[in-house]
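For reference, the structure I am asking about is given below.
All protein chains of the complex are present and in place, except for one that has been dropped.
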Amino acid sequence: DKDLYSDDDIAGMVTGLAWTQVGGEILMIESSLSRGKGVLTLSGQLGEVMKESAITALSYLKAHAEELAIDYRIFSCYDLHVHVPAGAVPKDGPSAGITMLTSMASIYTQRKVRPFLAMTGEITLRGKVLPVGGIKEKILAANRAGVKEIILCSKNRKDVEEINMTYIKDLSFHYVDNVDQVLEIALLPHKVSKPMHFILPEEREVEKAAY
Amino acid sequence: DKDLYSDDDIAGMVTGLAWTQVGGEILMIESSLSRGKGVLTLSGQLGEVMKESAITALSYLKAHAEELAIDYRIFSCYDLHVHVPAGAVPKDGPSAGITMLTSMASIYTQRKVRPFLAMTGEITLRGKVLPVGGIKEKILAANRAGVKEIILCSKNRKDVEEINMTYIKDLSFHYVDNVDQVLEIALLPHKVSKPMHFILPEEREVEKAAY
Amino acid sequence: DKDLYSDDDIAGMVTGLAWTQVGGEILMIESSLSRGKGVLTLSGQLGEVMKESAITALSYLKAHAEELAIDYRIFSCYDLHVHVPAGAVPKDGPSAGITMLTSMASIYTQRKVRPFLAMTGEITLRGKVLPVGGIKEKILAANRAGVKEIILCSKNRKDVEEINMTYIKDLSFHYVDNVDQVLEIALLPHKVSKPMHFILPEEREVEKAAY
Amino acid sequence: DKDLYSDDDIAGMVTGLAWTQVGGEILMIESSLSRGKGVLTLSGQLGEVMKESAITALSYLKAHAEELAIDYRIFSCYDLHVHVPAGAVPKDGPSAGITMLTSMASIYTQRKVRPFLAMTGEITLRGKVLPVGGIKEKILAANRAGVKEIILCSKNRKDVEEINMTYIKDLSFHYVDNVDQVLEIALLPHKVSKPMHFILPEEREVEKAAY
Amino acid sequence: DKDLYSDDDIAGMVTGLAWTQVGGEILMIESSLSRGKGVLTLSGQLGEVMKESAITALSYLKAHAEELAIDYRIFSCYDLHVHVPAGAVPKDGPSAGITMLTSMASIYTQRKVRPFLAMTGEITLRGKVLPVGGIKEKILAANRAGVKEIILCSKNRKDVEEINMTYIKDLSFHYVDNVDQVLEIALLPHKVSKPMHFILPEEREVEKAAY
Partner (left out) sequence: DKDLYSDDDIAGMVTGLAWTQVGGEILMIESSLSRGKGVLTLSGQLGEVMKESAITALSYLKAHAEELAIDYRIFSCYDLHVHVPAGAVPKDGPSAGITMLTSMASIYTQRKVRPFLAMTGEITLRGKVLPVGGIKEKILAANRAGVKEIILCSKNRKDVEEINMTYIKDLSFHYVDNVDQVLEIALLPHKVSKPMHFILPEEREVEKAAY
């Protein structure tokens, strides 16, 4: 699928992996920013757990903005919309956590997402990556879709090792334990070719460190 | 139907195509702006998926306002209402996505909509157009209603080629992959004859580009 | 019913026509304004479709305020309440659209409503009037209640022509296609005898036309 | 019941009449104001129709504040709470409309409510009083409770005339058609002995009459 | 239970009496204030009627702040939280009304609550105390818990007189008709040993009495 190729060159678009009753499938996560007041909009018929994953990802990003060189004022001056096509298919579960985090990190930093990459894993508020289910079906779906690299929780390594390697000889795996590792792999150091230029108000209030 | 003719000359009115259990039918999407605070109102008994399509369309438009020469201040100084008559008929699904996007783009730019045109297709947040179902029924309905041109996702071309051409010899088709192509076809370069004049506050806060 | 006579001389009171399982009946729509922040309140056990009609009517009015000589500041400085007695009877459907529009136009302009007039028809956001059902029952109810003139969508003319004329010889009909025609018939040129005097803040922000 | 006597001397307490499956009963409506932002709170397990009656009563009062010599600034500087004891008994229906209106009018004007008075009737937004059901049961309950005068809609006169006069020889009836008549009867010209002194901000914004 | 003793010396903690299917039991009501904007939070799995009691109690307190020497600015500068342990047990009914009122009055005035005291009774908005059910079970529970004094509505006196006096010879009863009497008994004249010091903004807006 052409979406997995770098010539798309759009920030905020990341490939996740979902597990459905008819097998695994890839799932695109899209993020977009527009001037506003910091409102978060989620769409694509997302279930409650998946919405909580998105909120958790955003909290993580806000609490670690400095490390990622994100100006904290963007969070209150821009609205964030995260959409997961296809818009009529209900989606749920915690496994899109790291995909959502990566999509948000890309849109706020305007850094490119590594092409041909997919990922699946739950995140926690302090940045741990937790293992998820349906690994075999997800990996086969990624392979069919042309994915070359996959990020998984290191606790999912045993699930990969149970798969017949002839099916997945073209795939390489990254096993991670925390969000830092995810972003180091998933975000390229350079920005997309036409990055957004954020318009931010000057600091007007005199501020001091409290302690 | 006279609604499909240009002498209506009203911004924000676009013809979509819906697929119901009794066949296809045309669906008018209407947008209107009035001075306010950027509130979005949706009416016409729209289902949850169709509402998400509208929200996604608006996010796309806000994130690409500059390319369409829309002053970003309109989004926070005017309220947008999107209505789909007939008001008592429940409507749902993602296929009105590009129609809603076009309706909104027309009302914000005050550009005329190409007459005798209809369209159907899901949109994504980054501007891709996705294929939708019920193509045959929708096209026959468009033909009956006097439509001359139809915009479809290029992945729906195969659905059109299965239709007996004698039924649709008066129709021409535009196959698209992204929203840019939709708007290039659907919006005429000139404005409606009596365009709205937007009243906007002066930029008061000193602003700078953050990076 | 005395409510249909002009000596009531109250802005915002308009007679609609409803269609219930026990036949047709007249329906009074009342609007009232009080100083506030532009909040819309709807009461009288209105269903979802009827509420959407009211919201659509208000959007139309806001977008066409200038043509009706309504100061746009009223919309944000006064609260609007639309009530439909009797308060315990559930009501729904789109057919009160033009009645609600007329009631709101009367209260915002303080113009008198033509006496002995009733109306029924759906409105759209761009001001079209759409046909509605139950015409025969509604007209007989209007006749019983002492109504002299009725406004209908021109597409409902055929429903009137099926009625035995001996029943409705005292009624005259206005067939319309858009909201402009409704208001031209329904609103008298002069105001009610004791019109409200709107208190509005001075324009404080320097404004300019954006394009 | 001592509540019906004037020595209570509290503004905002008015006796209504309810109709339940076990007969009629009296219903106290209490209103209270406290400094705030114009929030309306309703309590006492009120149903949806009864809540709409309260909202309609408040809209009427706001729109007719001047006639009742109520400073319009009170509505936005004080919060209004309307409570109907006993707090655990569900109550509904439109017949408390005039009672709620009277309670609110008393608390905003601080005028005393006529003692030994009860009332029942629906209100409309423009101030009409509509007839209600259960008149016989309500009147017998009022009589048992020591009520001396009752306000009813004039269209309920026929219901009173069907009651055996020996039961109600101590009661006198006021038949009304609109809210003005209700308030003229129910509110005494003088204030309660310890009226609230409203603290209101000075008019700061320069205002003008728009037309 | 040690909670009933004065050495706890915490404002806002008051003992109520509840009636459950397995008999009566005591119920602690806790209130706490923290700097904020006047938000009311209720917790402890409270039912709708019990929440309305709390809201009614707060309205009463706001409307009678002056009499209780409560600075009205506290209501808008501090958030109030009322909690009823145990947090997992659903609780409902109007009988905690006077207990909630006393808890709030104590926290706002920082006055100590009389030790070994319990109470039960519904409140109304104008400060009447109404009788409640389950008196026998409640009193036996209070006795078991070491309560020494109980406040009841005077209309509940007959329920007490039906109890065998040998069971309750250590209890003394206070019969009241209104909230003033409740607070006079329940609140000691002095404050808790470490009272909160409220931080309040200076009056900035010039104010005048309206009439």
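Chains: A, B, C, D and E, in written order; residue numbering restarts at 1 for each.
Here is the rule we go by: a contact is a pair of C-beta atoms (placed from the backbone, for glycine too) under 8 Å apart; a residue touches a chain by one contact, two chains touch by 3 or more.
No experiment lies behind these values; they were computed from the predicted model shown.
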The listed residue (A:32, A:56, A:120 or A:156) that touches the chain absent from the view is A:56
Of A:16, A:44 or A:93, the residue that touches the missing chain is A:93
Against the hidden chain, subunit E presents residues 3, 10, 12-13, 28, 30-36, 41, 43-45, 71, 73-74, 79, 81-83, 85-88, 197-202
Hidden partner sits against subunit A at residues 48-49, 52-53, 55-56, 59-60, 62-63, 65, 72, 75-76, 93-94, 97, 122, 124-126, 128, 130, 205-211
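Here is the rule we use: only the chains that are shown with their structure count from here on.
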Between subunit B and subunit C, the Cα-mean centres are separated in Å by 29
Among all residues of subunit A, those touching at least two other chains are none
